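A single protein chain has been omitted from the complex, and every remaining protein chain is retained in its original position.
This part shows chain A:
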Amino acid sequence: MALEAASSAASEYVIRQPLITPRVRRWIVSALLAAVCCIWIYPLVWMVSASFKTNAAIFASEGLIPSQPVFDNYLRAWNEANIGAYFFNTLFVTVGSVLLVTIATAMMGYVLGRRKFLGRGFIFGLLVFTMFVPQGYTIIPVFELLSMLGLGQSLWGVMLATTGGSFVIFVLLFAGYFSQMPDELEEAAKMDGVGFVRTFWYVMLPLSKPIIVTVIVMQTLYAWNDFLLPLVVTLANPAIRTLSVGVYAFKGENFVDWGGMTAASTITIVPVVVLFLFLQRYFIDGLAGAVKG
């Protein structure tokens, strides 16, 4: 009785049993997430499945598992549609632009983040401004620039143009990161008689690894998947097409080779998926670094 009185007096503190236990809740959440996940990857799975079907089978809507898997599409894509060559074009563009972008943005970010000089604010403003200009608007002038440099018809031109994608964002990332480094590090290097460039290379750059990883990851994805720019630059020269453009070529005037296209698309995404599987930790760290940096 006394106990009851006490509990009613302290009624705010009554322990209420939860309607669902944490275990059940976990199950429900997992099921929901799984459903969302299925919807998310359905197009991808459909694409991979279609790549193993003939054109007729694709339209027969027979379900995701092909009844008679064929590998024709892959052979056709790789050999006839030049996807093999395009693959290496893309590799060249991606690797080249990643190298260029990483080195150039790190150097620019370092100077912008750590040096006080006249016009620094103006340059920052200009950089930020360019982020508001949609890519499509600048493609023609970029193409013209490449032509003037004599790179209008070459893979080098595609590579160079691809470096522009997120250049500004990377510069700002590096600038933000470098500006937070303690001055004493640089001063210690100065006392050690280490010059500006070597301080950057041996002290500052190794310390910016999180940002470097972010930049490599983001630029790789961008360069590998970029479509509009390579489309324009390679318009007159099919030999230097990249994968994303090459895939588009399966769409003819009045016939679309869905099997070939999906096979080519699968070939296109395999390297990225493999890269992701191996470098998963870096991808996630990299993107987290972008948020933190």
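Convention: a residue touches a chain if its C-beta (ideal position, glycine included) is under 8 Å from a C-beta of that chain, and two chains touch if they have at least 3 such contacts; residues count from 1.
Here is the rule we use: contacts and distances are computed from a predicted model.
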| item | value |
| --- | --- |
| Per UniProt record, name of the chain withheld from view ["Methylmalonyl-CoA mutase metallochaperone MeaB", "Sn-glycerol-3-phosphate ABC transporter ATP-binding protein UgpC", "Sarcosine oxidase subunit alpha" or "Acyl carrier protein"] | "Sn-glycerol-3-phosphate ABC transporter ATP-binding protein UgpC" |
| Residue in contact with the excluded chain [from A:45, A:188 or A:256] | A:188 |
| Chain not shown: contacting residue from A:42, A:202 or A:227 | A:202 |
| Those residues of chain A which, in the complete complex, touch the missing chain | 182, 184-185, 187-194, 198, 202-203, 206-207 |
